[in-house]
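Below: one structure, written as structure tokens.
Every protein chain except one is present and positioned as in the full complex.
The chains carry the letters A and B, assigned in the order they are written, with residues numbered from 1 in each.
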Amino acid sequence: MIKPVAKQILFRLPLQVLLLTLLTGLCYAVMSVPSGVSGLGERVAQNLKTSGVENPVTAVLINFRGYDTLLEMGVLLLALLGVWSLGDAPEGRDTRPGPVLDSLTRLLVPILILVAGYLLWVGAHAPGGAFQAGSMLGAAGVLLFLSGWRLGERYLRLTLRVMLVTGLGVFVVVGTVPLLVGRLFLEYPAPFAGALILLIETAATLSIGVALTALFLGGRQAAGPDK
Amino acid sequence: MSQAFLYALVGMGLFTLGLYALIIHVHILRKILAVNVMGSGVFLVLVALAARGQNTQPDPVPHAMVITGIVVAVSATALALSLMLKVNAATGRPELSDSE
Partner (left out) sequence: MEALTLLSWMFDSLLGLGLLWLAWWTLSSPDLFKAIVLFISFGLLMALAWVRLNAPDVALAEATIGAGLTGALLLAALARLDPKHETRTTHEIETKSDVHD
């Protein structure tokens, strides 16, 4: 009886001391950050007019650091690939939803879609953008799934995969077209930058919503015979 | 010291708490919770250091990085939960312990 407890204390106490030392070191490092430097904020503010949007975060996400966002959407698809490769989705119970869930779903899903469209549009000049709108669509998909709605068989194959790949695909295509004209990768021409950003964000919203819902489902949907 | 540094210290505390829980716990779901808490702590530090200037607008580059980080964190959490279910199906318990 004594021995396991002693082993725990022998293990935990040095761990706690070590982590407390780590914490004090990190706090010291954070407090000694130079306070006069403002980072990249000024450079973003100076170049904001050429980016096509007025929201600095959207400009940074899709224009100035668009490559990071492209890779991030690739990571989302990669995680979905990993989840799909681990097996089929667990059997969803085909229970009818209760009255509260049913009526709330019917009320909330149109509102969620509307709010997603609004966030996508307003992301150009106010807080919002593709990820927030896409996650609203993902929440709508999760609600629908929880209340018993299932996708028809013929949408589970090509349509689902096309919708998943569209976001990343549009981003890559829009980024590669300047290469053919003679500019750099992901360098949007200045007069079209706003429209291109909106195009990328629309495709990304759809793609992120479908990907987040598919991540929630936890596996490939049980489908019919292979084509 | 402005309020931003207070949030940075809170972020460091969250990181250390998450690290301690990650090492201590054996159940995989708790480890996943601990990693998410650690991630939130790091995001707090990033955004707090971006909001340092009192008079100017906050630096938007760390905001974009944190939004990217949140999406990557949810992807990694989904994959880790899938793996946990596989470990549970294979060994009967969702645990990573050293004794076997």
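Just so we're on the same page, contacts are C-beta pairs under 8 Å (C-beta built on N, C-alpha and C of every residue); 3 or more make two chains touch, one makes a residue touch a chain.
The model shown is predicted, which means the values in this text are computed figures rather than measured ones.
K.L.:
Could you pull out which residues of chain A are in touch with the chain that's been left out?
P.N.:
4, 7-8, 11, 55, 57-58, 90, 119, 127-129, 131-132, 135-136, 138-139, 142, 212, 215-216, 218
K.L.:
Mind listing the chain B residues that contact the chain we can't see here?
P.N.:
Touch set of chain B with respect to the missing chain: 3-4, 6-7, 9-10, 13-14, 17-18, 21, 23-27, 29-30, 32-34, 36-37, 40, 43-44, 47-48, 50-51, 57-58, 63, 66-67, 70-71, 73-74, 77-78, 81, 84-85, 88, 93-95, 97-98.
In the analysis below, only the chains that are shown with their structure count from here on.
K.L.:
In angstrom, rounded to a whole number, how far apart do the mean CA points of chain A and chain B lie?
P.N.:
Their C-alpha centroids are separated by 16 Å.
K.L.:
Once bound in the complex, which stretches of chain A touch chain B?
P.N.:
Chain A residues touching chain B: 12, 15-16, 19-20, 22-23, 26-27, 30-31, 33, 35, 38-42, 44-45, 56-57, 59-61, 64-65, 68-69, 72, 75-76, 78-80, 82-83, 86-87, 129, 131, 208, 212, 215-216, 218-219.
K.L.:
Of all residues in chain B, which touch chain A in the complex?
P.N.:
Residues 1, 5, 8-9, 12-13, 15-16, 19-20, 23-24, 45, 49-50, 52-53, 56-65, 67-68, 70-72, 74-76, 78-79, 81-83, 85-86.
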